[in-house]
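Only one protein chain is missing; all other protein chains are in place.
For chain A:
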Amino acid sequence: MQKTPVVSVSGLHKTYGRKNEQQYEALKGIDFTIDEGEFVGIMGASGSGKTTLLNLLSTLDTPTSGSVEVNGQDITGFKGKALSDFRSEEIGFIFQDFNLLESLTAKENIALPLSLQGVKKAEISKAVKEVATTLSIENLLSKYPTELSGGQKQRVAAARAIVHRPAIIMGDEPTGALDSKSARDLLDLMTDINKNQHVSVLLVTHDPFSASFCDRILFIQDGQIGQELKKADNNRQTFYQEILNQLGTFEQ
């Protein structure tokens, strides 16, 4: 079955530092695609360029050269309103921390992307309720972030990331600040969203356990994609082992 790519990246370069300053080439030509409904992981050592790549994909930063297409549009040239509208419509974000606005309740936090798009009040309520039921956080909706645990906060963040049905969810180490139980819950949740709601997921992580939830893993080394692992029909344990092996070969 031929799937259409949600994200397609080709010849992506990123050099930090201005001309006639000290320059550093963080990405040295990256090509890959993410298909609709795929759960893709990006792994790599610290400083290998994972965050840089994610920033380019989410238009938080601009590439030095190369192109990024999301849903068939080249997003590298976006400016101003087009830029923010793209972010609020096509992307759902989950970060490692400062995910939620602590002055808003969970419900208001989740509703934010819809409010930004000018959706009507009744529809917002309906959408928030739906997504809250899916993530079983209905009883947390009226609480403020300070009244929530770390894992609960990330659930709320996940709800906010999917409430507006983005083309793709991106997470940069979303489990980084969580204990193993909460981390596992969040990953289960993301898998669930991915499988049942058919939203593509791109997960940046350096943790093999998190990575084992993905369908496919791209390994970045020194700004280039070095290796690619597919889960195929393996179960998670086997895939986890494979990832560990793969990481082992890097270390040698």
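By our rule, contacts are C-beta pairs under 8 Å (C-beta built on N, C-alpha and C of every residue); 3 or more make two chains touch, one makes a residue touch a chain; residues count from 1.
To be clear about the criterion, contacts and distances are computed from a predicted model.
A single chain of the complex does not appear, and UniProt lists its protein name as "FtsX-like permease family protein", one of "Probable cytochrome b/b6, C-terminal", "Protocatechuate 3,4-dioxygenase alpha subunit", "FtsX-like permease family protein" or "Ferredoxin--NADP reductase".
Between the chain not shown and the residues A:G44, A:P113 or A:P174, the one that touches is A:P113. The chain not shown here is touched by just one of A:S8, A:T59 or A:T205, and that residue is A:T59.
Contact residues of chain A toward the unshown chain are 55, 58-62, 79-81, 83-89, 91, 93, 95, 98-99, 101-104, 108, 111-113, 115-116, 118-121, 124, 144, 146, 160.
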